[in-house]
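This is the structure I have questions about; it appears just below.
Note that one protein chain is taken out, while the other chains of the complex remain in position.
We call the chains A and B, going by the order they appear; numbering starts again at 1 in every chain.
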Amino acid sequence: MANQLRKRKVMKYVEPLLYLLPAIIFFLVFTYYPFIKTFIGSFFLVDSMGNFKHFVGLENFIRVLKDSNFHRVCKNTFIYTILCAPVSILIALILALIANKPTRSSRVYETMFALTMAMSMSVAAMIFKLAYNPTIGALNYILGTKINWLNNDKWAMIAISIISTWMNIGYNFLFLLAAIRGIDGSILESASIDGAKIFRKTVSIIMPLISPTLFFLVITSMAKDMMMSSLALIFTNSGAIATTANVDTMISYMYKQAVNNLNYNDGYATAIIAFAITFILMLISFRFEKKGVYYN
Amino acid sequence: MKQIQNKRISRRTTISLVHQTLAILLGLVIIAPIIYALLISFMPANQILKRPPTFIPKKWILDNYKMAITSTTLGRFMINSLIMALTSSIMRVIISSMAAYALSFYKFKGRNFIFMLIMGTMMIPGDVVLVSNYQTVAKLGLINTYLGMMIIFFCNATNIFLMRQYFLTFSLTLKEAAVIDGCSNLRFFLQILMPLSTPVITTVFISSFISVWNQYLWPMLVTNENLMRTVQVGVTMLNFPDGVVYGPVMAASILVLLPTLLVFIIFQKRIVGGIMGGSVKG
Partner (left out) sequence: MKKTLVIVLMAMLAAMLFAGGASEAKPEASANVRTVEFWHTMSGVNATAIEKIATSFNETIGKEKGIVVKAVFQGNDNSEKLKTLAQANDFKNFPDCAQIAGAGIPSAYTYEQLVTVEEMLGASNTTLDINDIEPNMLRSYNYAGEQIGMPVSCSALLLYYNEDMLKEAGIDNPPSTIAELAEDCEKLKIVNEKGEVERYGLNVAIRRYQMANYIGSQGDYNFFGDNEGGRLAPMTKVTFGEDGTLRNFLTEWEKVIKSGGYKPTEDDINEEFALGIHAMVNMSSARIGKIKALVGDNFKWNVAPNPKVNADDKGGVAVGGSCVVMFNPDKDDEQVAATWEFVQYMVSPEVQFQFHKDTGYIPVNKKVYEQPGIDEWFSKNPAYKVAVDAIHASNPNVQEPFDIINWEIDSIIKNHMVAFAEGRETLDQCHDGIVNECNEKLAAYHKANN
């Protein structure tokens, strides 16, 4: 009897771990093991073949933190994150509100709203590169502007952000639409009877109800945006953006240092700093989850 | 009385029609870049270079598509990408639903720690671990194999997080009730929870499919054969080294978009029907 009880107790502890096991194994092998190696490496002098030579303490970090290039890429990353995540979620929210009520043709426009999710980075970059061209591109023509989108100090980062904002609309839209549709109809109905205005209805009734989805989207977009590298790499390596300092992000900078320049010293340290910054942001967000997110 | 009702109905239909038209117009604005690419893909080369730019092809030609298909083996690349995306997505659904189940239906010591550990991976960029993962995969002897191309995509924190959010909306009493009825934990997971979760499973599946389909760097790194290439590499193969030839590249982009488009149209009802982020009651 006692034995069985103990067995049950052990099972109670072991069982959830069994379900977690595959995930944990994959994360340990393909994420944490290399990451810890990077972490340790950031305290060493590392040669171009990736061999650790000797311990240098915080030297790599101090050099990177003092480097004006690094300040610049930090600033870029923040600008990018601040521009992309909220704008994309806001647009998606508006679209989701519009598409909320099923109609005869809702299938058509829902698909259109969601379609950007299917785009790949390389394809989107190609399309926008043409659209951004100051003379033969569509954008200046349609807007009646004469902006050199990719090679103007002010516009380059905005141009990059527009691409990624656009690409994320579809994903965010799907989630928000589902969340809004999931709201119990009677709650909205009663709000309408109260004569609540659309805007107030949105803010005071819908927002709290979809807060778990919003939280999910904010968290994942933030992490994704802080870690963005692909667009910056595609545009700077192809030479489409001449002033790399305008658009390099923390991770594209890290990638260039480590992979292109074989400078693992700056590369590893940058990676760890980027991780630390994002981690702190995440911790703050999860603090917020307890206050602002309502699970039923 | 009846007239008034008719009037009201017709007014409603008018509003609905206006609403639908506006929504479709807005939709066209959203997908404008894709339409732009589509139009360019049918344009003769000299028209792409018109200043000011034109949008409707003067002559609709298929040359760009012919070049995109014949100068690379895009068909074979599609099969590779399909295998990779399908398998990875299925693996992701299995692994993340299991993990999310443990994280949302069990209370155990260290649960938050493990959850943070998983969420932490979202902050570790793939670029950082690239070289090291190559070493691991090479040691496992997986270079030039499908498994090697997709193994690092089998597990994803966003998916686990999403599933957890979904599972959290079921109350714990659901499970307790089931267990009292003599249902084992595993049976509850497989026979009650999973069927109730088809919407979130579909979502995880679709988003995984698309993200794996769009991978570029890794599949190229671990394969050394033309026959193992994926479509995203195929698109870059069309690039001229000294500047883009827009016509064929746009054609290839459109072709590469087709499968994801298909998945979208087929599964759309299900995805939109219920990602149900976290606001639905179980």
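Before moving on, here are some points about what is shown:
Basically, a contact is a pair of C-beta atoms (placed from the backbone, for glycine too) under 8 Å apart; a residue touches a chain by one contact, two chains touch by 3 or more.
Nothing here was measured: the structure is a model prediction, and the numbers come from that model.
When the whole complex is considered, the residue among B:Leu26, B:Leu39, B:Ile69 or B:Leu174 that touches the unshown chain is B:Ile69.
The chain not displayed touches chain A at residues 45-50, 53, 107, 129-130, 132-136, 146, 148, 150-151, 236, 239-240, 242-245, 256, 259-266. In the full complex, chain B makes contact with the omitted chain through residues 45-46, 49, 51, 69-71, 73-79, 130-131, 134-135, 138-139, 143-144, 220-221, 224-227, 229, 233, 236-245, 255, 258-259, 261-262, 265-266.
Everything below uses one rule, namely that only the chains that are shown with their structure count from here on.
For the pair chain A and chain B, the distance between mean C-alpha positions equals 15 Å. Chain A meets chain B in the complex at residues 12-13, 15-20, 22-24, 26-27, 29-35, 37-38, 50, 95, 98-99, 101, 103-124, 126-131, 135-138, 141, 166, 169, 171, 174-179, 181-184, 209-213, 216, 219-220, 223-224, 226-227, 229, 251, 254-255, 258-259, 271, 274-275, 278-279, 282, 295-296.
The residues of chain B lying in touch with chain A in their complex are 16, 19-20, 22-24, 26-28, 30-31, 33-34, 36-37, 40, 48-53, 55, 94-96, 98-99, 101-103, 106, 108-109, 111, 114, 117-125, 127-133, 136, 151-152, 154-155, 157-158, 160-162, 165, 168-169, 185, 189, 199, 203, 207, 210, 213-214, 216, 232, 235-236, 244, 246, 249-250, 253, 256-257, 260-261, 263-265, 268-269, 271-281.
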